[in-house]
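Apart from one protein chain that is not included, each protein chain of the complex appears where it belongs.
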Amino acid sequence: MKYIDDYRDAARAHEMLAALHRLTTRPWRLMEICGGQTHAIVKFGIDELLPREISLVHGPGCPVCVTPLEMIDRALAIAAHSGVIFCSFGDMLRVPGSTSDLFRVRAQGADVRIVYSPLDALQVARDNPDREVVFFAIGFETTAPANAMAVHVAKTEGLRNFSVLVSQVLVPPALETILSAPTHQIQGVLAAGHVCMVMGMGEYEPLAAKYRVPIVVTGFEPLDILQGIYMCVNQLETGRAQVENQYARTVQQDGNRRAIDLIDEIFSVIPRKWRGIDEIPQSGLGLCAKYADFDAECRFDVCVGPVEEASECISGQVLQGLRKPNECPAFGTSCHPGHPLGATMVSSEGACAAYHRYRPQREYS
Amino acid sequence: MSGNGSLPKSTTCPMPIRDTEEVLLAHGGGGRLMAQLIEEMFVPAFSNQHLDQLHDGAVVDMSGAKLAFATDSYVVQPLFFPGGDIGSLAVNGTVNDLAMCGARPQYLSVGMILEEGLPMETLRRVVESMRDAAMAAGVTLVTGDTKVVDRGKGDGLFINTAGVGLVPEGVVIGARRLSPGDAVVLSGDIGRHGIAIMAEREGLAFETTVRSDCASVAHVVQELLAAGIDVHCMRDLTRGGLASALVEIAEAADRQIDLDESLIPIDPQVQGACEILGLDPCHVANEGCFVAFVPACDARETLRIMRNHTQCTDAVIIGGVSDENRPVVTVKTAIGGTRLLDRLSGEQLPRIC
Partner (left out) sequence: MCLAVPGELVEIDDGDCLTLKGRVSFGGVIKEVNLAFVPEARVGDFVTVHVGFAMSVLDTEEAARSLHAFGELDTLP
C-alpha cells in the first residue's frame, strides 16, 4: 500500500538504525505518547533494535486504557436498558468494568453493536426510530471531530433518539501532569501524530520550553518512529528542547482548522478522571450546554457505585512512564491478558498487553 | 493445543472476564477463548487418546485400517458471499479436515437445520453448491438428516457435515512429528475468506473484489503423499487464521516455530481492509489454505507440486521449525526485529486505536 509499505522498508530501517547507533553517546529515556506507537514499536520489534542507551517508556495514549471504571460501568448500565441499541468502537467491547463488560452484557440480551464510525451509529438511529441509540464517544483529539460531527448532524436532522456517552480526553494536560511529576525521568517525547493532525503543534511549544524536553510529533509506521527517535535524540545530544515535526506529510503546524472549530462548537473543556492517574483538570471534553439534549448521561439516569482498582495494579505508573510492564510484580503471574488487573493489560494498545503479547524473552513454565 | 491440561501463560489479545456464566460469541472465534472452552468443558467430559490430541480430525483404527473421521458445522452469515456459500463451506470444511489427517476423503454426511421461512430457492442454491463442491472434491454424500426450527430460532440455515476417509499405510501426520529443521510451507495468500465475509456484513461497509478462498485441498494433499513427501504435520487455516493454527501446532509439539513475516503472501486488498479495520491478517479466517511441515529436503518438491494446483500457485516457505523446545511462534518482522505470533483471543474486532 502506498505511503504505508514505504515506511516499513527494511533497508531504510537498517540505515536509520545505523545512524542512530552512531549518533547516540549517552543514555536517553524517551516516552512515546500514543498506544498506536507502542503497538508498532513492539509489533515490529523496534525497541530491541535500538542502541541500548535508548530506552522507551510508554505513555497514556490509549483512550481505552484511560477510560475510568465508572464510565464503563455507566456504559454497561445504559446498554442493559431495554429498548437501547448501544453502539461502540470495537476496542471498548473487551474492557471490563467492575463486574462485567459489553460482550457479556450482549450475551445477556443487550443490543450492543460494533461500529467503525460514529456515522454508522447515526444510521442505526435513523433505521430504528422507535429505539434509543447511544454511541460511546471515546477517544483523544483524533476522534473528537468525528464524534462532534455525529452530534452536529443529529441536531441538524432533529434525530431525537440519538445520544452520546462522552469520554473524550486531551493529551497536553496529561503530558503536563506526567512531566511535572517530580519522579519522572523522561527526557524526550514522541508526540502522537494523529492527535496533532487535528490539533496542530502549538500546544506543545509551551511544554517543551517549560520542562526543557524535546517533543517530536511522530507518525506510526516503523520508519516514522525510528526517524522520530532520531530527531529527538539528535536534539538531546545537542542540548536542544524544541517541538519538531517528523510526520510532516500528514501534520501541519496549525492542524485542521475546520475540525478544531467543530470541536469548539460541540464540546467544552472539562476535568476528566483518567484510569490509573486520577482527575486531571481541563483534560477532557464534554458536550456544551447547547447540545446537552444529546448527552446520554443526562438522558439515562444511571447510578454507578464507587469502584476500586486491584491494589497490585501499577497501570497508573505504567501510563505515566514511571515503570515498565515487566517491572510489575503481577506481570505475567496474577495479571495477564486472560486475567487482567488493570487497563493497560486489558486494551490491545495497552503497554502491558503489548509486552505480554509480543516479547520473545518471556519465561515459560 | 497440548493435552497436558494446562493453558500457556501467554500471549493473546486481552479478553473479558475469564470465568463466564454464559457462552459468548468469542467462544466460537477459533482463538484462545474457544480453546479454553474445549479444554475445560469438552475434553474432561470425553477424554480419550484420540480427542486429547485435539486435531481437526481423528484417525482411528478399524480392523487394521486407519480411518480418518472429522466433523464441522457451519453457521456463517451471510449465507452467500463472493467465492462461496454455506454449502460449499460445509463440504470443503470437512473434506479439508480429513485431508489434514492424510486421508483421502470419501464419504460425507450432512445435517441440515432449517429455519421456518427460509426460501426454498435459497435452499436449492445451497444444495446445488454442495453437490458441485462434493463433485470437485471427489466425495460422495451418503446420508443426512433434516430438521426445521421455529421462525426466529435458526438464523436461516445451519449445516453440519461429517466425513470419513482412509489414511494410507505408513502415513502418520501430527504435531508430535515436528522435527527441527522442518520447513513450514504455506499453500497460498492469507485472509481472503474473512475479508470477503466482512465485506458482506453491514456495519463495516467496504467494497472489495476479494473472493473467499473456499476450496478443497484434498487433491493437493493426495498428490504430496503419493509423491512420497514425508509430511510431518498439516493444518488448514480456518477461524483464527494462520496465527491460531501455528500457535496450536507449536504448543502441541512443544517446539518453537520461526517465521519470516516478509514471506507471508497477502493480497493488497486484504492488506488494505486489515489496515483500515486495524486487524492483523494473521488472525483473519481462511477456508482453502493450509500449512504443511515437511523435512527441509522435501521442501522444494512440495512447492513444485503445490504450485501446480490453481488454489496453491502462491505456495511459499514462510519459516522453519527451530531446535528450541519452547511452544512459541517467533516472527522476524518487516524491519528485522522479532516478536511472537499470538493466537486470536476472542472475536476479531475492528479497532480505532
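Going in written order, the chains are labelled A and B, and every chain counts its residues from 1.
Quick note on the criterion: contacts are C-beta pairs under 8 Å (C-beta built on N, C-alpha and C of every residue); 3 or more make two chains touch, one makes a residue touch a chain.
Quantities reported herein were computed from a predicted structural model and do not represent experimental measurements.
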For the chain not depicted, the shown chains it touches: A, B
Residue touching the undisplayed chain, where the options are A:Ala80, A:Val153 or A:Leu322: A:Val153
Residue touching the undisplayed chain, where the options are A:Pro63, A:Gly97, A:Pro173 or A:Gly188: A:Pro63
Residue among B:Ala68, B:Cys214, B:Ala252 or B:Ala273 touching the omitted chain: B:Ala273
Chain B, residues in touch with the chain not shown (by the definition above): 205-210, 268-269, 271-273, 275-276, 278, 351-353
Chain not shown, touching residues in chain A: 1-4, 6-7, 12, 15-16, 19-20, 22-23, 34-36, 61-63, 89, 116-120, 139-140, 142-143, 145-146, 149, 152-153, 156, 192-195, 197-198, 220, 223, 227, 230-231, 234, 246, 248-252, 256, 258-259, 262, 349
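By our rule, only the chains that are shown with their structure count from here on.
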Chain A and chain B: spacing of chain centres that average the CA atoms, whole Å: 34
List of chain B residues in touch with chain A within their complex: 7-18, 20, 22-26, 32, 36, 203-205, 262, 268, 271-272, 275, 277-278, 326-328, 330, 333-340, 342, 345-347, 349-353
Residues of chain A defined as touching chain B within the complex: 1, 4, 8-10, 13-14, 35-36, 39, 42-46, 48-49, 62-64, 89-91, 93-94, 96, 100-101, 103-104, 106-108, 113-116, 120, 139, 143, 222-223, 332, 336-340, 345-350, 353, 356-360, 362, 364-365
